[in-house]
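Only one structure is covered here, and it is reproduced in the block below.
Of the protein chains in this complex, all but one are displayed in their positions.
Here is chain A:
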Amino acid sequence: MSNRIRTDDAGSKIERPVLDVSHYSMLYDTEAGPVTALDDVSLKIWRGETHALVGESGSGKSTLAWAITRYMADNARDTNGAILLSGEDMIGKSRWDLEALRGKRIAMVFQDPSSSLNPSMRLGDQLAEVLVRHRGMTWDQARTEGEAALDRTGIAKPKEMMQRYPHEASGGEKQRVVIAMAFACNPELIIFDEPTTALDILTANQILDLFVRLREETGVAALYITHDLGLVARIASTVSVIHKGSIVERGDLSKVFAAPEHPYTRKLLAALPRPEDRLALPAPETDAPLFEARDVGVKYNTPGWLTRILDSNAAPLWGARHISLDVRPGELLGIVGESGSGKSTIAKAATGLNPYEGEIRFDGRTFPSRDDFDRQYRREVQIVFQHPDASLNPRETIGGILSRPLKLYGLVSRGRVAARVRELLEMVLLPADYANRYPHQLSGGEKQRVAIARAFAAEPKLVICDEITAALDVSVQAAVARLLVNLQKRSGAACIFITHDLNLIRQLAHRIVVFQRGALVDAFDVADAGTPDRHPYTRALLDAVPVPHSVDLSADPMESLT
């Protein structure tokens, strides 16, 4: 927290703010009439300040960013207010003025570095182009300057990186290049639109460090758009919370976080997972495992005989290998790891969606391959997927979806199905008349509740949750996590919870296993998360995620705020 810039009140505020949005409103003309996208938004950013704009999906945070740079859809209409960049009105500017200004005075860094770079151009040329265009350099000068810019972003061999194409660089390296491009022309303002969301935790952490360092070196004003409240504390000095197109709370970061005034801000902060608020049920007392994986491996792309003849080195790709883990009845086991670490591969193997090698034992029975999974196993082991939009058949009603496991496993008599569906809906806190609706009429969080209800409808002994909160907004995440624990309590089912959110899993799990590149590298009791005998990778993951402040003023933030 020491590296946060404090705005020096007396000194800096005499000059004009770099960005001054005052009472700005915007609407979209649609077939159904005008829809207000931004309503009376005011925002000031001073030189050297990082202002965080926090909001959930659909809150209008990206719309505001586009409005500031004046990239707008044809049906967008400014209705009120002004946007000033160092005192100059942006709204009245001509297309030519704007083109000269973008990249030079306002730069943007987007979420996904792989789609913001041109895949058919060398990284060096893309970087040099900005300098040639906006700083009038020759190509030779621009390349030299570009190398220097890459060097400042901490890329090890800038000269080599200049020659590469985007697909030859990793996600983190690409985002560094994009950031180097943004800083290349010494802009007055840089807009960051969730620049770390598409990256894995450790890389995201390095990018944030880089951002903080570059900002201190250059003194640029930055608007940092994010949905991640936990991250805001590390980078910003002031914050605005946006909700349904209007700013509900703004101010000094420490003040807003310590004593939020608006109920929405309180709700957002309260929803942040904090490891010290344990949600988990008491740990089971028995040691006898319900589910056991013994040396399980999953391989992809086993080469055919022809491939083997042509290429003697052809070998299968292991999605996960030598995985041994066990889950006790009623326990919640967390699996963490970055994308591609084999977490979901194991989940699919355990539910018969991937063929596997090794052995799975469940409830006293042994299954050497997925063909041995019988109806009873399939009923007792259920899975919930990540994307609520994709996990429900769009052509079935909610009632039809929920009644399927009941009919398939013959759990209730035909006449009782409708009543049981109503019970299931109530169990996941949805109104009973949702049974007649179709999935597209529900919000993401509601759909995920239905998917959870479908899993629990089978009266399972083990529920595998594959990143079920990853696609949801923070406030919905917390509710879904609570619901899951509640259902676990009622049914006594064990749960494997796969996630990359370490704070959340420390709230929920009894034990955690860590996956890295298809191997299980660490397994520990959740209470031992901080102990020194953790695997270095586990420690790196834990250190990368800041534990959020507590909302109530009493407790001081915990140890890992470094």
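Going forward, a contact is a pair of C-beta atoms (placed from the backbone, for glycine too) under 8 Å apart; a residue touches a chain by one contact, two chains touch by 3 or more; residues count from 1.
Keep this in mind: contacts and distances are computed from a predicted model.
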Name per UniProt, for the chain absent here [options: "Acetolactate synthase small subunit", "Peptide/nickel transport system permease protein", "Membrane protein" or "Ion-translocating oxidoreductase complex subunit D"]: "Peptide/nickel transport system permease protein"
Contact residue for the chain not shown (choose from A:Gly352, A:Gly399, A:Gly445 or A:Pro546): A:Gly352
Which of A:Pro394, A:Gly415 or A:Pro536 contacts the chain that the document leaves out: A:Pro394
Among A:Thr69, A:Gln382 or A:Gln477, the residue in touch with the chain that has been omitted: A:Gln382
Interface residues of chain A (partner: the chain not displayed): 30-32, 348, 351-353, 373, 375, 378-379, 382-383, 385-387, 390-396, 404-405, 408, 451, 454, 458
